[in-house]
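Sharing a structure with you now.
Removed from the display is one protein chain of the complex; every other protein chain stays in position.
Order of writing sets the labels: A and B. Residues in every chain begin at 1.
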Amino acid sequence: MDYETFIYFAEIVGIAVFAVTGALAAQGKRLDILGVVVLAIVTSLGGGTIRDITLDAHPIGWIVDTSYLWTAIVSAVGAFILCRYVAYPRRALLVLDAMGLALFAILGAQKAMAMGQSDVVVVMMAMITGTAGGMIRDILTREIPLILHRGGEIYATCAIAGAIFFVSFEGLIEDRLLAMISMGLIFATRMAAVFADLRLPEFI
Amino acid sequence: MDYETFIYFAEIVGIAVFAVTGALAAQGKRLDILGVVVLAIVTSLGGGTIRDITLDAHPIGWIVDTSYLWTAIVSAVGAFILCRYVAYPRRALLVLDAMGLALFAILGAQKAMAMGQSDVVVVMMAMITGTAGGMIRDILTREIPLILHRGGEIYATCAIAGAIFFVSFEGLIEDRLLAMISMGLIFATRMAAVFADLRLPEFI
Partner (left out) sequence: MDYETFIYFAEIVGIAVFAVTGALAAQGKRLDILGVVVLAIVTSLGGGTIRDITLDAHPIGWIVDTSYLWTAIVSAVGAFILCRYVAYPRRALLVLDAMGLALFAILGAQKAMAMGQSDVVVVMMAMITGTAGGMIRDILTREIPLILHRGGEIYATCAIAGAIFFVSFEGLIEDRLLAMISMGLIFATRMAAVFADLRLPEFI
């Protein structure tokens, strides 16, 4: 598998995973199936869309290659149907969400770096790609955005730490390996935050 | 009336109608006249702006032709003044909103199709153009967005159904006639949803 195929595969998995978290966030909000699909699309494609618009990287991925859109739609409908038969999988949801965060943050950093952006912009784009979709989802469902506050657990911090690692070792480690290590780092710190209660100091 | 004039006329009517719904949404929120005008502009121009930015279709309509902006401003001020003398027209508001949804959804589909986008993107753009402005309005006034939830009535579904019809019969029916039939379809299904309580199954 070459690097392009790896990136493409990671994107599809990230979209599916985030679409499912978007659909699950609809639970208890009395949305119909279309509201659920809309939430899933916004969650899974929102971050990358904002990144591409800000970087002027047109045309945007999902407009050219509709398999991204279909992945989000099919995943949301699948989650909508499955959730009528399975109990609310809170633990699985947190794991999926951490996977999506890891995949999208490094994909965002990788895209900004390929465009020759400076390091601090690469890190910003990693954060935007990883968290903006979920932020819009939380605004639409009237939750306080996860990125800002989830009982004090770190969230965007994981994406930023992974992106700084990615930027620092670029050129020193082989591209695909570096991407996978950075993704693993984000996933591991987020899991530690959720299950071992890792925190940053709070603003009084 | 040729097709371009028809489109232009439909846009102006859609903007006026949505601007009035934006202004009416301000009732009871203690906004001053400028807050009302801002809400009206966001509601009436927000959907098309997001569509054009996503499609990279610059320059955006209202930047080149300021008659769009003036239509929104004048309609909002008119609604602001009238509403001090007339009782809150809830029924008329729902009818106007359905008209705006129908006009904007098909105008959005028509624009994406003219740019040669694929069918699923055309349908997405119909939904964005028809519903995004109202979504931002609802977020700003702290309502749960209409698109996601209004007592379970279908809303975006109407726009999507009309856009799928528009895409399916493109080239088979004369352009202007097809646009009018599709708009009528959206308006009729939305009216049926409001007054006959048409619903989709809810997420548990």
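The working rule: a contact is a pair of C-beta atoms (placed from the backbone, for glycine too) under 8 Å apart; a residue touches a chain by one contact, two chains touch by 3 or more.
Everything numeric in this text was worked out from a predicted model, so none of it was measured.
Of the candidate positions B:Ala26, B:Leu55, B:Met99 or B:Leu178, contact with the unshown chain belongs to B:Ala26. The residue touching the chain not shown here, chosen from B:Val36, B:Leu94, B:Leu107 or B:Met183, is B:Val36. Summarising the interface, chain B meets the missing chain with residues 26-27, 29-36, 38-39, 41, 49, 53, 58-60, 62-63, 66, 69-70, 80, 83-84, 139-142. Residues 53-56, 117-118, 120-121, 124, 127, 135, 139, 144-145, 147-149, 152, 154, 156-157, 160, 199-204 are the ones on chain A that touch the missing chain.
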